[in-house]
Structure formats: C-alpha cells, structure tokens
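Every protein chain except one is present and positioned as in the full complex.
By letter and in written order, the chains are A and B; residue numbering begins at 1 in each of them.
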Amino acid sequence: MSELVASLDVPSRSSRWIGACRDFIGRRPLGAIGAGVIVLMFVAALAAPLIAPYDPVAVDFAAMLAPPSAEHWLGTDAFGRDVLSRLIYGSQTALVVGFGASLLGATIGALIGVASAYFGGRIDLFLQRIMDVLLSFPLIILALALVAILGNSIPNLIIAIMVPMIPRCALVIRSSALSIREMPYVDAARAAGFGHSRIILRHMLPNVMASYLVMLTAFLGQAILLEASLSFLGLGVQEPLPAWGLMLRGAAVEFAETAPWMAIFPGVAISLAVFAFNLFGDSLRDALDPRLRTQ
Amino acid sequence: MYNRIRMLFMLATSMVMAAAWPALAQDKPRPGGELVFAVPSEPPSYDGHQEETFGLIHPVAPHYNTLLRVDPSDKTGTKPVGDLAESWTVSSDQKTYTFRLRRGVKFHDGADMSSRDVKASYDKILNPPAGVKSLRKAAYQAVEAIETPDAHTIVFRLKWPESSFLLNLSSPWNFIYKADTLAKDPRWYEKNINGTGPFTFVEHVKGSHWVGKKNASYWDKGKPYLDGYRAVFITSSSAQVAAVRGERAHIQFRGFTPADRDSLVKALDSKIAVQESPWDCVLMVAMHHEKKPFNDKRFRRALTLALDRYTASKNLSRIAIVRDVAGIQVPGTPWATPPEDLEKLAGYGKDIKAARAEARQLLKEAGVPEGYAFTFKNRGIPQPYEPLGIWLIDQWKQIGLNVKQEIVEASAYHPMLKRGDFEAAMDFQCGFIVEPDLDIARFLTNSDANYGKHQDKVIDELYVKQARATSPDERRKVLREFEKRLLDEEVHVLYTLQWHRIIPHSAKVKGWTITPSHYLNNQLDTVWLAQ
Partner (left out) sequence: MGAYLVKRFLLMFPTLLGVALVTFLLIRVIPGDVVELRYSGDRGAVSQEVIDQERARIGLDQPVWKQLGTWLIGMAKLDFGTSMWTGAPIWDEIRLRFALSLQVAIMATIVAVLLALPLGVLAALKQDTWIDYAVRIFSIAGLAVPSFWLGIMFILVLLIVFKWLPPMVYTPFWVDPWANMQQLIWPALAVGYRYSAVATRMTRSAMLEVLREDYIRTARAKGLWQSLLLRRHALKNAMLPVMTVVGVEFAFLIGGLVVTEQVFNLNGLGLLFVQAVSHRDYTLIQALVMLVAGIFIVMNFLLDVAFAWLDPRVRYA
C-alpha cells in the first residue's frame, strides 16, 4: 500500500494535507473536536510561561483558599497557588507522561506482536505466555508495584504506565500480523533470502501501522488517566511540580466542601483531555480501518 | 467565602477554649451506652510489649491495666498516678522505688492479680525469652533488679537515679499480663486478650471492628461507666470524618485536620465538642553530616535561619496539623522551652528579614553559590509531611536555594533514612510519653535514629547529665544547654513546627481529656456518654 501511495503523482504536499484535514472535519466532527482540544492542550503546554497568570509553585499565604475571582479565575489552593496556572503547567506533565508511556508501550508491544506472529512456533508460544502473565495483573496493581520498586520520578512513572500496555498492544498487533505473514510478498522476501529483521521491519511492520496507530491513540487517554490515578495516590508526580492528579490529592479532598474549586477543575481537565484523545482516537480508527469501526 | 472560613476558624478556636475544661465538676457521670470510635489503623498482633502502633493502643488498652498511668484528667499528660499501684515510695538516693499494689484485682478469667504478675510482665519487657521481642527494653537499662517481697508489693532497684523513671512505668504499652500464662506460652498474648482492665474482649473482625464489653467485676467500683465500646477500623481520613459527622462514631482518638474540624463544627454545631493540644510529634529536617555542604555548620545554620516559623504557625495551622513554634519539648509541659529562651535560638527570632540576611551571608561564607540546588526527600503522607515539604522548599527559595523535592513512598522511607541515602530529608519523632529522655535519645551519636550521622560527644554527655539529674531545676538547665547546642550552635537537625492534635468529638462524650500524645489516656474507664 505504501508503494502505491508513493507512486501517485501528488500535486503538493501541503494542499494534500489541508484537503485531508478538511475531509476529516467534515466527515468526523467528533474527531475534529477532539483534535481541537488536543491542539489547545499542546498550545497550553508549550506556551505555559507566556499564558499562565502566576508562577505555578509560588506559595502565597495571603491568598490561601481564595475562591474564583478576577485575580484568580479558578481560585487558589491551600498554599495560595493559582489553580489555573497549575492546570496550564499540568498539561506539560500530562502530555509528557501520556505520550512517553503510550509511544513506548505501543512500540514495544508492536515489535513483540510482530515478532511473535512472524516466528510462530515455540517463540510465539513463549512470548504469548509472557504476555498472558503480564495481562493477568490488573493495570493499576502492576503500575503500583513498579512505582514501589523504581521509586518516584517522571521516567519511572512512564515505565510503570508503559509496562501494562505492552501485552495489550502485542495481542492486537499479533493478530493483524498473522494474516500478513501468509501474504505472498512475505514468502517472496523470505525466498529472496532477506534476513528476519529486514522482513519484519520492511514488510511486516508497515502493514500493521494502522492497528499500531489505533492502539497508540487509545493508549494516550489511558496513560493520562493512569498518571492521574497514580499521582492522586501519591505515587506519581511530586510536589511542588504541578500535575492534575496531584492537585486532587490531600487538601483538595479535605477542603472539598469549603473550597470545591480545588477538587472540581483538575478533574474537569483530566476528563476533558482523555475525552479529546478518545474522540480523536475513535475517529482515526474509523478512518484508518473501517473494518474495526468503534470497537 | 473567605470570610466564612475565617469565621469558622475563629468559632473553632473559641470552642477549644470552652472544651478545655472537660469533665466539669457538676457533670455527674451517667452509666451505660456504647462508645463508638474510629481507629485509622489496625493492630498487627495484640501484644503491646511487641508493637508500636497506636492502632494497638486504641482498641486494646481498655482491656488492661499498667502499673502506673498518666493522670487521665491532666491535659499535659505528664503526671504519673497509680493504676495497679495504689501508692509508692522513692528512697532518698532515688534508686529504690517501692510500689504497693491494689487488692482484689482480678484478671478477666477470674484469677487474682498479684505482684508475681507484675514482675512476670516486666521480666518479659526487660528480658524477653527467646523468640519474643520487646521494643522498649532500652528504656529500662537503669533497672538492676525487680523484687516481690510479698504478694502486694513490688520493688524496682536502679543502678543510677533516673528522673524519667515514674513516667517510664506509666508507659501505655506495659500491659500487666498473667504470670502463669506467660510461663506456659510467652507468645500467648499475641493472639489473645486476658487483662485486668475495665473492659473484657468480645470480638475482633479483621478489616472491620473490635468490640469490648464492660468488666462487671472491675476493681475500681462504679467504673467503667460505659457498657462497652466498639472500635471501627477506618483507614481513609475522610471516611473517619464522615463517621463522626454522620454521628455514627463519637470520636477518633488520633486527631483530625483543621479543615476537618471546621467542617464538623459547621455541620454539627453544638453537637460537636473540640479538644486541642500541642502534639508530642514533630517533623525535623535531618541533614547528612558526611555530605557537602551539609557538613558545614554555617550552611546548616542558614537553612534554619531561612524559616519564618511564626508566620508559618499562623498560616500552616489552617491547612496542616501543626501549630506551635517550639523547642525540643511540647509547649505547656514541665520541660518545655520558655518563649524568651526560644527566641534566642537561630531561626526562632521574630525578625525574619535580619535572619534571612544572616543566612545569605552564611551561605556566602560557606562558598555556596546563589541558586545552589539540592534534593530534599520527603515522605509520601499527606499530613503534615506534604504541606511542610512545600513550605520548606518555598522558605529556602527565599535565601536563594533551589531545592527539589523527592517524595519517597511512605514504606520505603524509613529504609532510605537508615541507609543514609539523602542530603536532607524529613525526619520524624513521636512520643508515647511526654518525656525528654524519650524524645531526645535519638540525637545520641550512637543512636539508630541519628540519620544525619553527626558525632558530638558534648551532646552525649549532656544527655546523660539531664537524665540523671536529681532536681528539676538542674535538669531544666542542662536541657536548655542541650537544646542550644543541638539547634543553634551545631544545628545538627532543624525543627519545623510542633504538631497540633485536634479532636473534634460528639458532645456526648464526657470524661475524656486530650493529652499531647495519641498513645496516652485510652483506657476509657473514666469516659461516659451524656444523653
């Protein structure tokens, strides 16, 4: 398929892109909304120092627990820190952890899935057992144990969230790869004496790209959600760094009645972000693989 | 909104004043009723000699007596009174303590209690048989011999005078067990209950609750007032608050946060009474004396000078369980630092600008550049570790230090301290009796809890001197010297604020007085429920 696209005479790259985007918006309004929110998140994360009204870590006892007002649009927390500024900076954490964990998880999963399908036999059986084992641990329990072992830091958090994703991706990719293995051109490549790694990288991987992208976008939302849960439990990102799940921990619950803005806004931010990634992911899946419509 | 919170805060404080006089004389105890209280953790075993969580004390203490206990109506928690001991005498050299035991005391199984049982219990604590642990054995190193001249007399002979000895015998952990049972199986008490206390054991449902019933043949006639009690194990603090708020539990004996107190007072109004006290717990900053620049006392001094403790006391006390600015002892107790002495210590002065200027000067002298970065390790527990951590980092930023916080999961925390795997870390101290010996022993050079690994012979000598002082004035003087050396001259550690214990409870609960320790005053014999 990729060869086919490459051989077509395309007038200009940019106009093709614009056309594709317009097409996407027209056909999949939900996906477009999701994409819009994601773009906003990226803007917030990249331009945080420019748009955030306050320093997200500056303690200001004079403004403790202030309700939303003209100075603090979304109020302040128990240390007088501006909630809006913390939310804006928090999007950096969410995106780094979300993309980091899902890219790694989906990629490693895809490699294992393709290798498993390609080699078959004992290797397949063995890899599948390992995936089964990983799959048998509830997501949060595995992540919890990993954080306990590795300690608290953003790279470790990414690992802890990534590991449970590997088997989930490997399973799906393996089943798409199984059908490709039987394709004549794979046999041809093998007959031509190409090495395993070349066949896997050049012929099998590109053909599971659709499934891979679908898994990747599905993981993005989950990773953000998992990061929020772990931070809420105190096992994720650490104070005074701003992160959405962390903002819901401790004082936000204690003061939920008197200062509900502390508990409401970070939850809304998490939900909105995950919602957007899911909307976008769904539409992307429909577009890439009509056969898999919104499973 | 802001004003409403402030008003609540003031309201709560005024309630404290009102509640500071519990068990008023005109209140006549009313017998009957079941006291329901929430317990944030659950006892691992039932043997007080072998455990160190308040999760054991709260449900189990009502089943037992100790030789002495702290006066249940004394707010400072520092007055020893007899429990199984009726009276006692101390020899003039302060090395022989003779206790007369009460008569007619029976274990729950019907057996008579005698001096043999007291001796057997203390033998188990002082010299545990093989395979049995004793956690607080080190506190009784002064004891040379325990003798029982007759069935109702017990004598402790000491190697040297020890000013803390009576309070040490009031330890809430030292339950008196039955000698015959211990002789047969020294570990029997890990899984069973048989004491002489005001309540007998009914059941323990794991992960749920613990029930005790009035001991009808209790030696203290007329007590206990309650028909029984039910301790409900609730880990989540918001659920504990909900239990009190929904009037499903009367009280939780460990403590609530200021926010919880305010929401309870707001919701229940006159149906809630609040008792507050400085808490015999403190968070300190341990600084690793073998690592640069923490080996330089100018640097350590700058770290303590940077802290605006008085402003923090005002503000943090709204969001965290801390309040008083204090030295090495709980304010309001006999060995506490008088405010005029306190203000002389580095970092305790009222002029924060001058202090921070001095701090910056010291940093310069120590060769520490502006923006110097280090990692502060803190424990992953919301109260009061996390707010205090945020505060410390903010304070240090104001003298030009760029501190990163690393939260270590609560359980991995202690091993990290022990390994010395830190530059600066939050360290903690909580006492089960309010007594300098217990609180400051950790600063001895050879103490297992000397995490910062300082070596200071002077500290060691001052410790022994205060412990063996025979007059209170002498002891007070030495303690002040100790404090000055620890917190000002050498700055081996850095104290933050004293914890603050807040117990909002059902106004029906009477006859219980808050003390500075959540380990003390949990026998429940004096507690009763108003209609």
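Rule of thumb we're sticking to: contacts are C-beta pairs under 8 Å (C-beta built on N, C-alpha and C of every residue); 3 or more make two chains touch, one makes a residue touch a chain.
No experiment lies behind these values; they were computed from the predicted model shown.
For the chain left out of this panel, the touching residue among A:52, A:225, A:241 or A:284 is A:225.
The missing chain, though absent from the display, is touched by one residue of A:20, A:47 or A:133; that residue is A:133. Which of B:125, B:169, B:182 or B:249 touches the hidden chain is settled by the complete complex: it is B:249.
Across the entire complex, the residue among B:89, B:217, B:311 or B:411 in touch with the chain not shown is B:411. By the touch criterion stated above, the residues of chain B touching the omitted chain are 38, 44-45, 51-54, 131, 133-135, 138, 190-191, 205-209, 232-236, 238-239, 242-243, 245-246, 248-249, 281, 409-412, 414-418, 428-432, 441-442, 447-449.
Within chain A, the residues in touch with the undisplayed chain are 30, 129-130, 132-133, 135-141, 144-145, 148-149, 221, 225, 228-229, 232-233, 245, 248, 253, 256-257, 260, 263-264, 267, 270-275, 278-279, 282, 292-295.
The working rule: only the chains that are shown with their structure count from here on.
A separation of 46 Å divides the Cα centre of chain A from that of chain B.
Residues 57-59, 61, 64-67, 78-79, 147-148, 151-153, 234-235, 238-240, 249-251, 253-255, 257-259 of chain A are the ones touching chain B in the complex. Residues 1-2, 4-5, 8, 237-238, 257, 259-260, 262-263, 311, 315, 318-319, 380-383, 386-387, 389-391, 393-394, 405-409, 411-412 of chain B are the ones that touch chain A when the two sit in their complex.
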